[in-house]
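Please read through the structure below; I'll follow up with questions.
Note that one protein chain of the assembly has been removed; the remaining protein chains are unaltered in position.
And now, subunit A:
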Amino acid sequence: MFARGLKRKCADSEDSPPAPPACSLQRQSLLDMSLVKLQLCHMLAEPNLCRSVLIANTVRQLQEEMSQDSAWQVPAPASAGRGPLERLVSTEILCRTPWEQQGGHSAADSGGSPAPDLLSEPPGAPSAQAPRGAPGCAWEAASPRESRGGFQRSLDQIFETLDSKAPRAAEGLFADVDGPYYDLDAVLTGMVGAKSVPGDGFETLAPTGAPPPGVSYKRDLGELDHVVEILVET
């Protein structure tokens, strides 16, 4: 969603409003990075709750700033009024899962009921089967409406894709911290240094400046694009 909108805007930049401000690009790349991190949490044997909470708080903060910044309202054609809320929902769903999954299974937990979805749903909406069968999982957000059904199917699809990774893909990500990946300048150039090259903001999301740290990371970002594309279609 973000990627699409931004690319289009940049293509029109010759005859239209100026290129997006650098801090917004930074915010965007930070948001994407954070979402990837949260998704990767699902892969780990035991997601670190503190880390998940801190990342989720960062995401929330980024979203607040982005929705306050009116220049970044991406007008979704069908549901223009719900644009910001959609974004809020999508990341909220992604954020919810780490500790829903962790704490929700325990029989001793009294708060085991699934969290109410942010969007209003018909009371009799059947919950979709979460792909991994996690009871407390936020993927239960389903409704008879066509668009929502499509949403759920897409999420299932994403989940399968993410699921198929090697169980320790995240470890692989962390392990690739030696050598060129740790060249902070290259990393910074790749992510934040888009200041100088506004049009290329999202080409450089994957840090191609430095040698690719690991196939998993690049693939994650590619999948993130995929994720946000699908989310915006609803």
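Convention: a residue touches a chain if its C-beta (ideal position, glycine included) is under 8 Å from a C-beta of that chain, and two chains touch if they have at least 3 such contacts; residues count from 1.
Note that in this section contacts and distances are computed from a predicted model.
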item	value
Hidden chain of the complex, named as in its UniProt record, picked from "Regulator of G-protein signaling 11", "Serine/threonine-protein phosphatase 2A 55 kDa regulatory subunit B", "Proteasome subunit beta" or "Transcription factor TGA7"	"Serine/threonine-protein phosphatase 2A 55 kDa regulatory subunit B"
Interface residues of subunit A (partner: the chain not displayed)	26-27, 30, 33, 37, 45-46, 48-51, 53-54, 56-58, 61-62, 92, 96, 99-100, 102-109, 111, 115, 136, 166, 168, 171, 174-175, 177-178, 181-185, 187-188, 191-192
